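Take a look at the structure set out below.
Shown here: the complex without one of its protein chains, the others still in place.
Labels run A and B following the written order; every chain starts at residue 1.
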Amino acid sequence: MFEPVLTRGIDRDLTRIENYVAQGGFTALTKAVRELTPQQVVEEVTRSNLRGRGGAGFPAGRKWGFLPQDGRPRYLACNADEGEPGTFKDHLLIDRNPFLLLEGIAIACYAIGAHHAFIYIRGEFLTGARILEASIAAARSRGYLGERILGGDFSLEVTVHRGAGSYECGEETALLESLEGKRGNPRLKPPFPAVAGAYGMPTVINNVETLCCVPSIVERGAAWFAGIGPAGSPGPKLFAVSGLVRRPGNYELPMGTTLRELIFQHAGGLREGRRFKAVLPGGSSSPALVEEHLDTPLDFDSVARAGSMFGSGAVMVLDDSVCMVRAAWRLAEFYRDESCGKCTPCREGTYWITAVLERLEAGGGREEDPALLEHLAGQIGTRTFCPLGDAAIGFLLSSLKYFPEEYAAHLRGETCRREVAS
Amino acid sequence: MREALMAHARDVLTRYPDPNSAMLPLLYLVQEADGWVSPAGLEEVASFLGVAPAVAESVASFYTLLQKRPVGRYVLQVCTNLSCSLLGAEHLLDHLGRKLGIGPGETTPDGLFTLQSVECLAECGQAPVLQVNLDFHSGLTPEKVDALLNALRKEAEQDV
Partner (left out) sequence: MINLTIDGRQTSVPEGTLVLHAARELGIDIPTFCHHARLLPFGACRMCLVEIEKAPKLQTACTTVVSEGMVVRTDTEQVRLTRQSVLEFLLANHPLDCPVCDKGGECELQDLTHRWGAPASQFREAKNRKGKALPFGPFIVMDEERCILCQRCVRFDQEVLGEGGIGLMGRGFRTRVGTFQGRPYDTPFSGNVVDLCPVGALTSRPYRFRARPWDLTSVASTCLHCSVGCAARLDARENHWVRLRGADDPAVNQGWLCDRGRYGFGFAASPERLTAPQLRRGGKLAATSWEEALDRVVQALREAGPDRVGIIGGGRLTDQEAALLHHLGRQVLGTAHLDRRAGRQLTATPHLAGGTLEDLDRAAHIVLIGCDPEETAPVLALRVRQALRRGTPVTELGPWQTYGPGHAWIPPSRWLPAVGSTATALAGLREELAGQDQPVVLVWSGEDAAVHDELARWRQAMPGARLLIVGDQPNARGAEAAGLLPGSGGRSTPELLAAAAAGDLQVLYLVGVNPALSFPDGALVREALEKVPFLVVQDLFATESARSAHALLPVAAWSEKTGSWSNLEGRHRPLAALTPAPENLPDDGGIFRELIRRLGGEVSAPLPAPAPPAAAAAYPLSTPPAAEGLRVATVELTYSGGGTVLHAPALSPVLPEAWVTLHPEEAARRDLAPGQVVELSCGDSRLTLSVRTSAQVAPGLALVPRRLPHSPDNLLTEGAAVALTPVPRKEVLP
């Protein structure tokens, strides 16, 4: 039987440090700094095969191991810029389990030898930022952060840095630019952040949920963690289910839970009289999957095999009342507005795609529009400076692939409902 | 930098290895004081950090939470991204616009409300949602929105 790790005890007000400590909080940090060398922590996390929960799924332990050992200061940046539409898991962890995150940050910093961590939190999470500030103060006063943590040699400062409204800042190099007080434009790679990240120094960037997995790995061991879910991408996972299900919300389940189980069992299935149409398995950037994919296990590799991406594990469910063209238009507008504007295909292509979809939706479609959209998407995909271009075309291409008749209906002038769902 | 913000601004600098990182916190500071980031506020931040004012404007112009025009006392930011739109956010935005007599991006003549359509606020589990000055209100219906507007109006009256 799976027991929750990330949301354990979350109904007992874990924003109070005594409640967190009472359920065993900070024992992992204590173990790490008192019993383990940094190298041992890195090795443990590597063996656990924890893969980044921000979307890319890169093994966290390997990321930590990339930092050059050259005596320069190094930093940890926690990516709390949860902006991927449909994703609201980090929001929950920040607001309701902040000490778990801080403990994860402290262990990660101990492992990589960082003495200053930054939590880059999206500007809209004002409440979350305040909770984190208060939690940092509380952890400091109990010796879990600050100078000489738990009486040892390890010291750590944590700074909460608020973003100010930009999806692109979730991209790791754009996040670093924004942290440094600049526009959130992505940086050229190489150099990679591990070599020259924040302030030109070696930097690890980890997602909130990734860091929240770390204490349990240190406490209960890599083998335990690796035994949860599929071997290729193990561990507990917060699935954020939204859209047209009976019980939207966050569900902590093992990696590899199938879409069907998540949607129909945990999230209560579709609403009265509705039929399943499609699902975005990994946030708005992931191509939609359809009925035939419902038995796909939700893990990095399986979802990729099904032709989509696991992403942040945000599952958006669409039923038969949804107009796919209007949904595509709505998302296209989002990517157009969030494109940073740096590279040509993303800046101009998202503008163009949005204009075509808007026209189609308004009844002004042209016969060549579906082909044109496919062409434009093809010339954005893999050609942009950062992954935002690929994110912008995932849903569009899947809607063209699986629901061509909806585009055809728009072209025939069969008026759309003018709302995404009815 | 004006005296009233100076202590806070200096404190912000201590949190970063490089003073330029204070750019966003200082722009927020100015916005909190003035309600928006005015050209004068941009110059103030730029001169405090020792950079050209165009640098501050360039940074501020990138971020949607930094208001480049004066806004109302209550900034209503309605998420209209997919998860919320699936559950009626578009209708909700129209409803708010009708109630307030303004369109997205506009401010009511009494300066009380600014209505904005924004992207995903990461609260999709309780869609549709909006933020009032960055406070979340979720699971909204037209009725709940009406009640919210009344409560805000009442709060504003009591403050006068």
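FYI, a residue touches a chain if its C-beta (ideal position, glycine included) is under 8 Å from a C-beta of that chain, and two chains touch if they have at least 3 such contacts.
Given the structure is predicted, the values throughout are model-derived calculations rather than measurements.
Although it is left out of the displayed model, the omitted chain contacts the following shown chains in the full complex: A, B. Touching the missing chain, out of A:E133, A:E157, A:D320 or A:D337, is residue A:D337. The chain omitted from view is touched by exactly one of A:F99, A:Y199 or A:W352, namely A:W352. Here one chain is not drawn; of A:R16, A:R305, A:R366 or A:K401, the residue touching it is A:R366. Against the chain not displayed here, subunit A makes contact via residues 166, 168, 183, 185, 188, 336-345, 347-352, 355-356, 359, 366, 368, 372, 375, 379, 382-385. Taking the whole complex into account, subunit B touches the unshown chain at residues 39, 42-43, 51-58, 61-62.
Heads up, the rule we're going with is that only the chains that are shown with their structure count from here on.
We define each chain's centre as the mean of its Cα atoms; on that basis subunit A and subunit B are separated by 24 Å.
Touching subunit A in their complex are the following residues of subunit B: 15-18, 20-25, 27-28, 49, 58-59, 62-66, 77, 80-83, 85-88, 90-91, 118-127, 131, 134-136. On the subunit A side of its complex with subunit B, the touching residues are 73, 82-88, 90-91, 116, 122-127, 157, 159, 161-167, 178-184, 198-199, 240-244, 248-250, 280, 284, 314, 316, 318, 322, 327, 330-331, 334, 337-338, 340, 419-421.
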